[in-house]
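Excluded from the complex is one protein chain; the other protein chains are retained at their positions.
Right after this comes subunit A.
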């Protein structure tokens, strides 16, 4: 974090006003708060002002929001300088790249992403690139640690990045495109990159265990039995399900994902072969 100040006078716009659509939205937002507490709407309003003004909050915008909420301008200024989500200086016209530099991302290569930004955009954060299209900053954890490293652009996150991926994303933004957000290595959301290894039994979600009464213990038994290759079912309905070959995970790993390593697979199988953990007795099964 650095000292956050208003942008110099030269770059401040003359005035600021919400568009009709945003004004309508702002009035609805203010109405969400009880009478006399309108000041609570300052953060959403500032955020909307930032979005409308191309990604940064100008001094007229702060005054405008303050007037709207009956707040002294210094109170709005306090909020705007406190929260780093508010940009106080102009940012790239096409994208402002927020690179997460917190530990998980840093361990997974955020440093390389920052180097890309420094080379492609500007040596220093918060500086607009020469063509005015891009700017970047390092931010604290943006909350997609599973998909580290990541960058955030406006409201979208680009995850599982390599420096090459980031270059492509920057290219796309510079061309004025809007690259598809999400993991860039092909996986779906934050599903395991090695393919599903848990929750693979369809009984867990296909409804076939409903009403069997035996509950969890029975399910576990059935799973254990199937895993052991025991083809001697006792209770017909679960057994029928158990006899079925394990369904492939619904969310198949994306083609781009590398195949699971053999050792990992073996470890996974070994896990499933040790079902002898103590199992909680079914409710009521314990006699007092």
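FYI, a contact is a pair of C-beta atoms (placed from the backbone, for glycine too) under 8 Å apart; a residue touches a chain by one contact, two chains touch by 3 or more; residues count from 1.
In the analysis below, contacts and distances are computed from a predicted model.
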* Among "Glutamate/aspartate import permease protein GltK", "Glutamyl-tRNA(Gln) amidotransferase subunit A", "Phenylacetate-CoA oxygenase subunit PaaC" or "NADH-quinone oxidoreductase", go ahead and choose the protein name stored in UniProt for the chain not displayed. => "NADH-quinone oxidoreductase"
* Which of A:72, A:180, A:199 or A:216 sits in contact with the chain that's absent? -> A:72
* **Which residue of A:82, A:154 or A:205 touches the chain not shown here** => A:82
* Structure fact -> Residues on subunit A facing the left-out chain by the touch rule are 1-4, 6, 59, 71-75, 77-78, 81-82
